[in-house]
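In this view, the complex is presented without one of its protein chains, the others remaining in place.
Which chain is which? They are A, B and C, in the order written, and residues in each are numbered from 1.
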Amino acid sequence: MVEVEATLTRACVAEGLIPAESGEAILAVLADPASFDLGAITAEAGNHATPVVPLVRELRARVAPEHREYVHLGATSQDIVDTAAMLVARRALGFVIDDARAAARACAVLAAEHRDTVMSGRTLLQQALPTSFGLRAAGWLTAISTPLKGLEGVVTFALAVQMGGPVGTRPPAVAGLMAAELGLIDPVMPWHTDRSRIVDLGATLAMLCGALGKIARDVSLLAQTEVAELREGAEGRGGSSAMPHKRNSVAAVSVLACTRRTPGLVATLLASMEQEHERAAGAWQAEWGTLGELLSLTGSAAAWARDLLENLEVDAGRMRANLDTLAKAGVAEAASPAEHLAGATELIDRALGDFNG
Amino acid sequence: MVEVEATLTRACVAEGLIPAESGEAILAVLADPASFDLGAITAEAGNHATPVVPLVRELRARVAPEHREYVHLGATSQDIVDTAAMLVARRALGFVIDDARAAARACAVLAAEHRDTVMSGRTLLQQALPTSFGLRAAGWLTAISTPLKGLEGVVTFALAVQMGGPVGTRPPAVAGLMAAELGLIDPVMPWHTDRSRIVDLGATLAMLCGALGKIARDVSLLAQTEVAELREGAEGRGGSSAMPHKRNSVAAVSVLACTRRTPGLVATLLASMEQEHERAAGAWQAEWGTLGELLSLTGSAAAWARDLLENLEVDAGRMRANLDTLAKAGVAEAASPAEHLAGATELIDRALGDFNG
Amino acid sequence: MVEVEATLTRACVAEGLIPAESGEAILAVLADPASFDLGAITAEAGNHATPVVPLVRELRARVAPEHREYVHLGATSQDIVDTAAMLVARRALGFVIDDARAAARACAVLAAEHRDTVMSGRTLLQQALPTSFGLRAAGWLTAISTPLKGLEGVVTFALAVQMGGPVGTRPPAVAGLMAAELGLIDPVMPWHTDRSRIVDLGATLAMLCGALGKIARDVSLLAQTEVAELREGAEGRGGSSAMPHKRNSVAAVSVLACTRRTPGLVATLLASMEQEHERAAGAWQAEWGTLGELLSLTGSAAAWARDLLENLEVDAGRMRANLDTLAKAGVAEAASPAEHLAGATELIDRALGDFNG
Partner (left out) sequence: MVEVEATLTRACVAEGLIPAESGEAILAVLADPASFDLGAITAEAGNHATPVVPLVRELRARVAPEHREYVHLGATSQDIVDTAAMLVARRALGFVIDDARAAARACAVLAAEHRDTVMSGRTLLQQALPTSFGLRAAGWLTAISTPLKGLEGVVTFALAVQMGGPVGTRPPAVAGLMAAELGLIDPVMPWHTDRSRIVDLGATLAMLCGALGKIARDVSLLAQTEVAELREGAEGRGGSSAMPHKRNSVAAVSVLACTRRTPGLVATLLASMEQEHERAAGAWQAEWGTLGELLSLTGSAAAWARDLLENLEVDAGRMRANLDTLAKAGVAEAASPAEHLAGATELIDRALGDFNG
């Protein structure tokens, strides 16, 4: 929020709306975010349903009286909170995207390495026909790629500055300058009550979680005692408090513990789109914690998924052995799986080509 | 589903997988969808958790024995249902997009006509500062535009053929031919358990509902007895069973009755992304009715919103009168609103330019 | 709705609000629900955001002019729809409760029969320590029992008549008489905007679905090819369109396809509690389809779960064989499981006692 107030001040100086001297005085205080009394601001935030009122009050108190009228010039609380949320989201997305990309790369490595590792394809939780573990990993790769591109698109096209003033009638020049400085989109209109940007961000995060949750579910199923085709490889994990023989799929469980919490949060964001008039009473405020949770849960899920995939142990022998069960059940393809996997290999190549190209 | 089976048959003939004569025999039966015994297929669908098994059984029974092995060649039930769902979605989206576009056009007309119609901007449900009704309508326009472009993008980039075979290992050639014939995307990989396409569609539908719900909420608030700035204009609507003096905002209420049901449905689709192995046991099947509801509710919401916006009655005098309340409360801008609305006018032009350009 | 109008008419006659002759005339028309023009009522319902307006209009048209003022006396549309919804819910709950009770009984039978059938307990999808299949079934039984009692409580304590009149100020005498006739609760107050009854009903239905979904998930996991401890037993089910060797868990999949759709619907009902003033604009109307879906999905889930449980095939030999895997991993309890299951047997008896007593 301090960064947004500073950018606003600079843009107003550039537009001639704030005298240079006043701008400097305000920016001098804003240059030291740590100097603000966070405890007092937090304590007072509740009385205004926003932390911006006490923040601006403190900022005004700390500049000389002649500069006070230029503090927070022409802005409304929501301008500051929304723009700050965009900056926070962009920083958080940096970590999310890094980990998701690394998870995708790990899938690509598995797909390439296990192009010829045959295993039993399973449908409705039953062994069905042969496939390869490479194809399974290529499927994971492709499923991550869509929301990953989506999040990159959100950063580039959806994260926008907000500077419409109290009822959204502020001329757009100041917003334009701020957008350029902050590297955010300059929106066609203020988006005080048009929350598609927030929903786009939240739904894409949850879509990534959906892809990661599918991977974690697959790993936890393939790591079952009776299946034993995969195993989490990271050291020092998964000991049980009561059963020393067990090795739990800690990373997969942690991914699922995060991903399963995101659909309901997206529902909250979607329901919050119904915002009244120029700025809303409740629906906007309900977004704050919800968006924070979505960023944090997706970040955790991506980090755990990366860890899971980069350390995954594949038991090709066990995959082959399980496939023999199918052969014994009379499934001809299972007896000579390699002959039936030309399509799988072609699809792996397509997936890898799509990811690399 | 019949259309998908026919396209599959033609593609297999083209690829040399089905003899021309068998292809013709199969296509002859498929040429008459109405000839299938829908009651019997429906009754038997439950025993297989899919209607495709009895459909294929009937199809096989109706061709000569020597052609039977070529019916449904290399396909799995999910290939047929998923591709059929894409065709259904595309047809439904045609109506949704038409009505949403008309609603957007109606907003553009309102924005242009009411560029200078001053009214009270309201924040947190309180009168705040002057704005124009044109700017409000421009905001509605911009809010509809994002999901509208999103839906157009879904049609172009997300709706894909599905033809992976039982465990997704089918070589992609047949899918490619089918995609070309059906005008669907040829996916990099089968997407049996990568449900981002469905989520993309569902979330974008709900995002449009969010934008329409905001408009309906605004209209219902501005049509309150004490505010009376807007009024639904369509004839023969809104009579009360008990209170003849009332004129209810039927269209607005109908929009809201639809839009409020969509966030929870998107949560269902997102939760359904966690699909096991090559094809899922339950998560996929939970999508069917959910996606149908989303298409139907969004279609209804868009049709009602179009009706609402095309027939909206604006009482500019009442808007001005309500603004006087604010002026009497000592808000200088409310006494001479036009002087403060240069920014609003500039933003309206941006919104109209963005929509038209 | 016709039944509610008739009950209202009788109560008004009893209270002396409608002359006996007028009451008889109105009731004569209402005695033949099939005589109403459903198509016309449906077509006109949209213009009023309720079917009650055209229903009442038709009813008025069909009685002599001197009786017309007594039709729908003192009622508002919502009175009719809400009371009718309670009647529909009660009828639907009869089926849901019957099937859920039968499912519980089937669990009790399995628990008693398999008191000594040892199997591997599994945690985090890994074999852990011995348990008995009887205890697993007793757990299912207990999990069904809570929402089953909950639904019985909903029928007895939550389903209430609604007859508050247009703004909820109608004296409660008529509602009291109607409640007595219909066997519904006579509420302290009209509940036009107090939707806890609907939420109580919806959340309890979804809680039952949660219990049934857990059972279906367990069965689908224990029926996996590599585990093979359970198998759906119903004849003629689960054939695959492409893989004749497979036997899919059709009932379990069908349960899950229903149960996974309910959490999002409950979110919609909860969000709809925020209803404005005396009667709401949109939030109430959003309940209708949602509640219908919840009843229908829970009814299907309960019927499928009953079928699943009444026909379940248990392979005790395979359970014992899988437990040997654990014994070979050095888990002493797995080598002599019966010695460690005194607690399990005690718990089974508690569960059966609780269910029977």
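Observations, loosely collected:
Please note the rule applied: contacts are C-beta pairs under 8 Å (C-beta built on N, C-alpha and C of every residue); 3 or more make two chains touch, one makes a residue touch a chain.
These numbers were taken from a predicted model, which means no experiment stands behind them.
Contact with the undisplayed chain is limited, among A:Gly289, A:Gly317 or A:Gly330, to A:Gly289.
Shown as candidates are A:Leu265, A:Leu312 or A:Leu341; the residue that touches the absent chain is A:Leu265. If you put the hidden chain back, the residue from A:Val4, A:Val29 or A:Ala75 that touches it is A:Ala75. Residues touching the missing chain, restricted to chain B, are 120, 122-129, 220-221, 223-227, 240, 243, 245-249, 253, 263-264, 267, 271, 322, 325-326, 329-331 (touch as defined at the top). Against the chain not displayed here, chain A makes contact via residues 46-50, 52-53, 56, 72, 74-77, 165-166, 216, 220, 236-243, 248-250, 252-258, 260-261, 263-268, 271-272, 281-283, 285-286, 288-290, 293.
Within the entire complex, the positions of chain C that touch the omitted partner chain are 49, 76, 121-125, 128-132, 135-136, 138-139, 142-143, 146-147, 165-172, 188-191, 193-196, 199-200, 203, 206-207, 209-211, 213-214, 217-218, 221, 256, 259-260, 262-264, 266-271, 273-281, 340-344, 346-347, 350-351, 354.
One rule holds in what follows: only the chains that are shown with their structure count from here on.
The chain closest to the protein's centre is B, with centres computed as averages of CA atoms.
Among the other chains, C has the CA centre that is most remote from the centre of chain A. Note: centroid distance chain A to chain C, computed from Cα atoms, is 36 Å. Looking at chain A, residues 122-125, 128-129, 221, 263-264, 267, 271 sit in touch with two or more other chains.
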